Each structure stands twice: as structure tokens, then as C-alpha cells.
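One protein chain omitted, others in place.
To keep things simple, chains are lettered A and B as they appear, and every chain counts its residues starting from 1.
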Amino acid sequence: MAPMIVAQELYREFRTPKRHPGFLGSIRTLFTREYNVVRAVDHVSFSIERGELVGYIGPNGAGKSTTIKMLTGVLVPTSGYVETGGLVPHKHRQELACRIGAVFGQRSQLWWDLPLIESFRILKEVYRVPDETYERNMRTFNELVGLDELLNTPVRQLSLGQRMRGEMAAALLHDPEIVFLDEPLIGLDVVAKEHMRRFIAEINRERGVTVILASNDMSDVEWLCKRIIIIDKGRILYDGTIEELKRRHAPYRTLVVHFGEDYPEIRAEGAELVRRDGTRAWFRFDRTVNPQRLIADLSERYLITDLSLAEPTLEEVIRGIYEATPTSPRARSSRGGEGKGEP
Amino acid sequence: MTNDQFPMTNDRLGFGHWSLGFLLRVLGLVMLAGIKSRMEYRLDFILRVVMALVWNLTSLVFIWAVLARFRSMAGWSLEEVFFIYTLRLLAHGCYCLLFHNVQVISRYVRWGDFDRVLLRPLNPLLQLVIWEYDPAGIGDLGLGLICFVVVSRLLEFHWTPPAIAFLLLVMAGGCLIELSLFLLLNTLVFWTTEAGRLAWLVVGTFSDQFALYPLDIYNALLQFVMTFLVPVGFMSYYPATLFLDRTEDTLFSPIFAYLTPVVGLVLFALAYSFWQVGINRYQSTGS
Partner (left out) sequence: MNLRGYLKLAQAPFQMRLAYRTAVLLDCLGVILRIYLLKVFWTAVYGGGGAVEGINLPMMVTYATLASIQGIVTTSYVHWGMQRRVRDGSIVIDLIRPYGFLRSLLASSVGNSFLADGPVAVFALAVSLLFINLQPPASLAAGLAYLASLILAIAVGFFLYVLVGLVAFWTLELFGFNNIFEFLSLFLSGGLIPLWFLPPWVRRIAELLPFQSLAHLPLSIYIGKIEGAAIWMALLKQVAWIGVLSAIVWLIWKAAERKVIVQGG
């Protein structure tokens, strides 16, 4: 089956006229032919299959939002090819609109002063959602996130977590095939986040909705996604599974040990002491090493009161990657991340 | 869920696969929601209506007071000038009641809300006009209707069915003229952020002030501007010459008295085309 989303050498630049300072300068600016060129999306290629839940991560200004705009048809690429749901987005924008849903973290699509249910009624009409589909979805949403209890409250009176549940439901009301989520969990408390994560995971699993999650929050991405695409300064740094990413860029694990005494010096065979805090120590060791040997070795020589094993978090890994990326935009970034798996 | 559920359609008008029933249902639902939403702030609504009334009454009282004293201007009596004022107010009232929201375009684009508009399967202009519908225009139109009754009596005007029919056409045409002017100027927001203010100044000046009087009082250049460039003359003056049997007095052809609906349609077609250009630019340059 053809992939849901295809991007080939997708390129988008923004030209802003070079501003000259001062009053006379502003007149000069009107006639200037010099431009600052910002490469927001720099020859990005990937393809996403139906039913995938892909994390699209990158620092602010990396090009995430710009990519999504091109995938949804809001923005026309400067060059390159893009296809969403078999259509070229900007050519068939309104046709595509029926098949995609979107949640933009900061901007709401709900009616502020009216009860939540009104927004749904309007969207039902605008998207021409058949009655049974509407009923079914409203039931499902209630099962998943308890939407019914919120329906009669004006949106302005809802908490952020409640509102985001409504936004998510609103985006899914018309049974879209693809959902674009741009920072949907930002600012939510722990409980609300949990609800939203389950909601997203459930939708993806049960209905096979393709989900693109653009976010800066690594714990959300790690929880939800198997596959991630890392973008920075318009270029893809990595496209593959999280597991593979860790294996490749953080092939270690950490053993956290609580010692019974405050030993002056602690050594371990085959492991590196990366951090020490009083009686606690963090040992980093290679994945290939069997932790049992390390633990046995330590417990022979020291008194240990507690132990735990920690996996590298996605955040640690990504930070490492960002720091390793050269800052010059013209420089070829390490192509070690292109395509799925090993190049 | 397959692609067959949403058959490919020729989407040039941006309406997608549509029917009149669908359109009316959506319009009704969204506008009703807008009204409900505004009624949450009842006092604010009333104040806005009052403000509109005060604004319009200021001009009216001004004209009335001066002409009561001076009897006529450029050969037009007080009642006749009042008639011109009323025609313009009726058209303006229709515009306010139906399309006032076209002025939010610049706000939507500047605050990044326009993307969401593009992502919905409904014509963007239609969305912008109905989404935050505000019924406050009822004040303007209401005042216009009152003025209409009063001036008809003052002029002892006998309204025959054809006259009423043409009056409705004039109202519709004038409404389209004002809508088109606001649309044209607001579309400039895709090029400059100051478009909203510019629109307010231009249309506010020409429609709210200059169009209230017979064009005879202006010099040839200004008459040209108000006929061919910012055709607010067609909102009030030209149709007035027809109703008041003064079509021979105009600087240009007497035919113009009949042209208001045509001008409205043509101008709207121009404005809408420019609007499409604006959207294309937005999609090409990103803001």
C-alpha cells in the first residue's frame, strides 16, 4: 500500500529583505535586493506509512511547524515533492482537509464562550460528519477521556487539560486518516498528560489513525512513539526507531548504587563512574556488559544498600546529538541519521 | 475508511462537494453560535449597538441642523440630502449586519489564526465572515429603516413595487460595494501589517463621510474618484438621482443611476480575485 505521507527533498526557504537601520534606511529597505535567506526546511525526505505514530522532534525553530504546514497544504514548498494521503497538499487543500485533523497547542479551534458541545455540533456540520459516526465518536471519546462531563461547560471555564481533551476530540470528530499534533501536551499537569497520552495511543492503536506528533517533550515522545524523526536547523538528523537511536548513540546503561558507607574511593570493573553524590554513585557501562557481573564485583568490595538500573532517556540521547551537530547551517550534517536503520 | 468516502472534486471555488442545503445549514448554525456567543456579553453588545447609533446619528443631526438653517446645498434640499443619507445607511446597515466580520481578516492573519481557517473544508472567506458573527449591525440597519420611513413621508414618496424592487437591488449592490472595499483593502494584510487600519481609514472616510452628500458639491477629480476608484457614489448618490428624478444633473452619464447592483457585483468579483491572489501569496511566502 502506498505510504500515507511522502516527502522528497522538501525544501522551504524564507526570504526577508535585509533591513537597513534608521529612517533613511527603512526607505532603502523598500528598494533593496539583498535578502536574508532562512532555510527552514532543508531537503528533508521521509515517508510515513498508514497507522504509524511518529514523533517529530527538534528544538524551537528547527522546522517542525514549517514541515507540518507543508504537509497540510497551508504552505507551498519552495522545491521538492510532498504528498499527503495520495494528494499534493497545497493543490487539494480543502479536499485534504476532510481527511486530516490537527491540534495546534497554542491556538484553539473551540468556541470560547459556548459550551463544548456547541463546538462539536458546528464541526460536525462543517465536516459533514454522518450522524452515526458522530454518535459513535462521542461515545468513544467519553469512554476514553470522559468527555461527557465537560460537554456543557463553556470552553473558557475549562482547565487546560480539559480543554486539550476537547481539542483532541474535535480534531478526531470527522474520522481523519491522519492527525497532526503540534505540541498538544504543552503545559499540562501530570494527570492530564497521562490522559492525553492514552487518548493518542488508543486512537492510533484502535483506529489505525496515522499520527504525527511534533514536540519538544522527550518523555511524551518516548512514551508514545516507536519511530522518531529528529530535525534541527531544517535538516533531518535521524529517522528511525528510538531503540536503534539509543543503541547507536547511547549504547550504555546506568547502574545507580547506594552504598552503606561513604567510601573515599570507588572503582568498578568495566564501568565508568560518571557521578557521585555522597553515598550514591552512578556507573555507566556498555550495553554489551552483563550487569550481573558488575553488581557482583561491586558487592564483593563494598557494602551496598540499594541498586537500580536506568536506561538512557531519549532526552539525554537527543541532547547529545544536538551538541554534536555542527552549528553552521551550510555544513553537511552527519548523514548517519538519514533513512530508516543503518545507511 | 477509504479514499472513496471523499470523492475527488473540482475544488476551484473552494467549496468542495457542496449543496445549497449544506451551505445554509452551516451558515445558520455558525451564525447562531456567533449570536449566542455575543449574547454572553449582553452589555457589551448593547453598547456596541448604541455606539453605532451614536456614530450614525452624529452625521444625521449635523446634516439636519445645518440644512434646517440653510435650506439647501448645491441645489439639493434638506429632504433630498436626507434621502441620500438614508440610501447609504440602508446599504451600510446590510453590510454591517451580514459582512462586518470581513474586517477581522487582518487580525486573523497577524495572529496566526488564518492557518486553521485554511485547514477546514470550507471556503476561507465564508469562514471568516461567519465565524465570529456579530449581530450588532442590526442597529445600523434599524436606524436606516427608520430613516427610510421618515424621509419617504417627508418627500411624499410613492413607493411602487418596481421602485421597491430597485431599492432592494440598490441596498444589495451598495452592501457589496462596501464589502468589496473592505475585502480589497484587508487583503493587503498579506503584504503589510497596517492593512486593517488603512482599510478603516479609506472606507471610513469615503463611505461614512464623503458618500453622505450629493457628489455635486465635490470637484471633478473627487467625483471621478468616488465613481470609478472608490465607487461609494453608487451606494447613495447615483441611485438617489434616479429616485428623485435628477438623473440629468450628474457629471457623468445618467445611466449610472441604474448601475449600483452591477457595480457591486463587478467590484466584488475584483475583490474576490484579489483575495485569492492574497491567499496564494500567503501560502507561498508563509506570512
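Points to keep in mind about this one:
As a working rule, a contact is a pair of C-beta atoms (placed from the backbone, for glycine too) under 8 Å apart; a residue touches a chain by one contact, two chains touch by 3 or more.
Given the structure is predicted, the values throughout are model-derived calculations rather than measurements.
Interchain touches from the omitted chain, evaluated on the whole complex, reach B.
From the set B:Leu67, B:Ala136 or B:Met235, the residue in touch with the chain omitted from the display is B:Leu67, counting the whole complex.
Residues touching the missing chain, restricted to chain B, are 43, 46-47, 50-51, 54, 57-58, 61-62, 65-70, 72-74, 193-194, 197-198, 201, 204-205, 209-210, 213, 216-218 (touch as defined at the top).
As a convention for this text, only the chains that are shown with their structure count from here on.
Per-chain CA centroids place chain A at a distance of 45 Å from chain B. By the touch rule above, chain A contacts chain B in their complex via residues 12, 14-15, 66, 69, 72-76, 85-86, 90, 92-95, 97-100, 102, 104, 107, 109, 111-114, 118, 121-122, 125-128, 154, 175, 177.
Residues 1, 3, 6, 8-9, 11, 14, 16, 22, 25-26, 29-30, 33, 36-37, 40-41, 112-113, 115-116, 118-123, 283-286 of chain B touch chain A in their complex.
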